[in-house]
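Apart from one protein chain that is not included, each protein chain of the complex appears where it belongs.
Letters are used for the chains, namely A and B, taken in the order the chains are written, and counting of residues starts over at 1 for each.
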Amino acid sequence: MSKGVAITGMGIISAIGNNVEENYNSLISGNKGISRISKIDTVHENAIMVGEIAFTNQELEEQAGIPPDNNYSRTALLGLVAAKEAIKDANILDMAAYKTGLISATSVGGMDMTEKYYYDYLESDAHRKYIEGHHAGDSTQKIAEELGIEESLVTTISTACSSAANAIMYGARLIKSGKLDRVVVGGADCLSKFTINGFKTLMILSDTYNTPFDDNRKGLNLGEAAAFLVLESDALVAKENKKVLAYVKGYGNANDAYHQTASSENGDGATLAMEKALKVANLNPENIDYINAHGTATGNNDLSEGRAIIRVFKDAVPDFSSTKPYTGHTLAAAGGIEAVFSILALQNNVIFPNLNFTTPMKEFAIRPQVKLKEKKLNTVLSNSLGFGGNCSTVIFSK
Amino acid sequence: MKKVFINGCGVISAQKTFDNKEFLKEVITYNDRVMPVVNPVYKDFISGGAARRMALGVKMGVVASNLAMKDAQLESVDAIITGTGMGCLIDSEKFLSKLIDNNEEFLTPTSFIQSTHNTVGGQIALGIQCKGYNFTYVHSGVSFESALLDAQLQLSSGEEENILVGGVDENAPHTLEIHKLIKFIKEENTDTSSLLQSNTSGAIFGEGAGFFTLSTKEQESSYAEVVAVETLNTLSKENLEKKATSFLEENGSSIMDVDVIVLGNNGDVDFDGYYNVLSESIFADTQQVYYKHLSGEYNTASSFGFWLGAKILKTESIPEVVKLNQKQTSTLKTILLYNQYRGENHSFTLLKQC
Partner (left out) sequence: MEALKEELKNKIIEQLNLEDVSVNEIADNDPLFGEGLGLDSIDALELIVMLDKDYGIKLSDPKEGKKIFESINTMAAYISENSPK
């Protein structure tokens, strides 16, 4: 039985920390990163709460080590910071020594700049350098360049909220097929007026702290973040005597094919994704020790996902929690940061609490884990469910 | 490892390609900076209720995929993998401009929802009720090839049997304006029939959708076999020959075996040099064809080139209008496709007769 694809490094920047260690400390001390928005000027500022990263773009440039004269969007800056941490963690000294690829994910891309300068572009050339940075592949291309990944398989996935999870599973498949020896996978998304307003029109933004799986949940808090994992082939791990953090054991992607944004009432897509992941992992539902749920705290998601979890796990639903009360919903990056959290859970044998929970949902009997719980964990299942019915599940193991 | 076949094609472009019976017999030339698509009657394929929310790109994607499945006589597929370079621009612009103009008030959700990059993939799945694997790649000039590679991996390993793969991009007014300002689009109207002699910077932008049903099952109507796909984020002109050669060798072929090379020349004097590296050296004696004078340049225009290669192999003929040179081809068995955009995101695809 295959143990899965080895994860040898990880990096993250989110509203609860600027690297893996800081994120972990926040998770175990219950420190959430949700607040009123400060860096974006929006009429909705008092009606929403977000998981915002404290650094300005300038500070991120310095952290990422790039010169001030650049055309990076905030998405690219966040991505680069997290990717560099992952490479360092994986102890990669010579990028060109092995066939290395990069699969990133984003939904915002360079929209943060585009929305700022939309009309300005037509009047003056002062900011036109950002025009070519708008498209989703640009931040990936920049990260590849900075990491020294050349003449390689570099691409970007954009399937809304399941994007980074999809990047991880595609990377795992590329390693398994032998097409790559090593691949950096993950995603990045920054906050933007576009997404804030977009979600506002769907009336699924909460004006207070998000409360996943709570009967009185009012909606999600948007967040910004970036996270990357380094996956390596068994041959490479053996040859370089690499430390393995965890394994990508199983994965599955399925489509709800129900509605453009809403999930089907019984969570068909999510059910299929979890079943597929278990099959790839060659595991039974009872082998899963903890579920890091998508749990966005919207009326629709939590009901649909909860039902899907019950369909798959039946009477033996494992401990589950959503970590979005800490970070907010980081859209395309969500599957990436939650992968990091799943690995941290495995490494430390701890289940992170589903914060802000008070009232159980009427529709089913399962309840999230509300306190930090120490428990021996061998496998963690992470869900990421996106618009367009795109449902993804990744299973991590020791 | 199973073989992968192209069993169906559906292409909407600046030529009347949605009618797949002909093969570039009557070609439309343009004298412009941007080429519009020749639209099929969308009402024939999409109900009013569904179409009312769809911008051009979504309509093109839905219809092209529909045509590809019909072409292969398929009612369903196991997976849908889409590539788009810029996504749903029309709705993005609609939402963003309203946002700015109305100072974030009275915004409605439809254009926001329709602006997500995976809208086309999601709509196709909804239409044919496909609950399978559904990915969208958004990476400039290799968006289509990324989708192709993913599909090829899943098919050759036997994981799936039929996969719908496509590339789609649409133009939108504001985006065209700003790309004119940064000179990605040619500064002057240019005649497409003499595109490669224009000797000016920038390209003529186009739009379109190219969808294909790939399968492990060869059938009477199969177009060609997809042998290999490779994408590279960067590639210098110095390493290009070496790379093309090794790509062929790694996949059981060689320069001598290539009967036709399909090149992505788009008339941009600053970047067409990449193609010349190959056409003036190792492929100087090979029949060369090009297509962007017919399709225009857009991130997924290479799906038009892919269709061209497949159709050449199936019909065993090369339309005059795509020929870059005149070489005697005794066989039409092996086709190499090479594309890049502004010096980045290079791709090689190898097709064989089946």
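The definition used in the following text is that a residue touches a chain if its C-beta (ideal position, glycine included) is under 8 Å from a C-beta of that chain, and two chains touch if they have at least 3 such contacts.
Worth saying up front: this structure is predicted, and the values here are computed from it rather than measured.
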Chains still shown that are in contact with the chain withheld from the display: A, B
Residue among A:Ile40, A:Ile66, A:Met95 or A:Ala262 that touches the chain left out of view: A:Ala262
Touching residue (missing chain; options B:Thr110, B:Ser157 or B:Asn239): B:Thr110
Omitted-chain contact residue, chosen from A:Met203, A:Ala238 or A:Ala365: A:Met203
Touch residues of chain A, complete complex, unshown partner: 201-203, 259-262
Footprint left on chain B by the chain that the document does not show: 48-49, 52-53, 105-110, 113
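Note that in this section only the chains that are shown with their structure count from here on.
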Inter-centroid spacing, chain B versus chain A (mean Cα positions, whole Å): 30
Residue ranges of chain A touching chain B (in the complex, touch as defined): 42-44, 102, 107, 109, 111, 114-115, 118-119, 121-122, 125, 128, 131-132, 135-138, 140-141, 144-145, 149-160, 166, 170, 173-174, 177, 179, 193-194, 197-198, 200-202, 253-261, 268-269, 272, 386-390
In the complex, chain B residues that touch chain A: 80, 85-87, 92, 95-97, 99-100, 103-105, 107-109, 112-119, 121-123, 125-126, 129-140, 142-143, 146, 149-150, 153, 157, 174, 177-179, 181-182, 184, 230-235, 239, 243, 299, 344-345
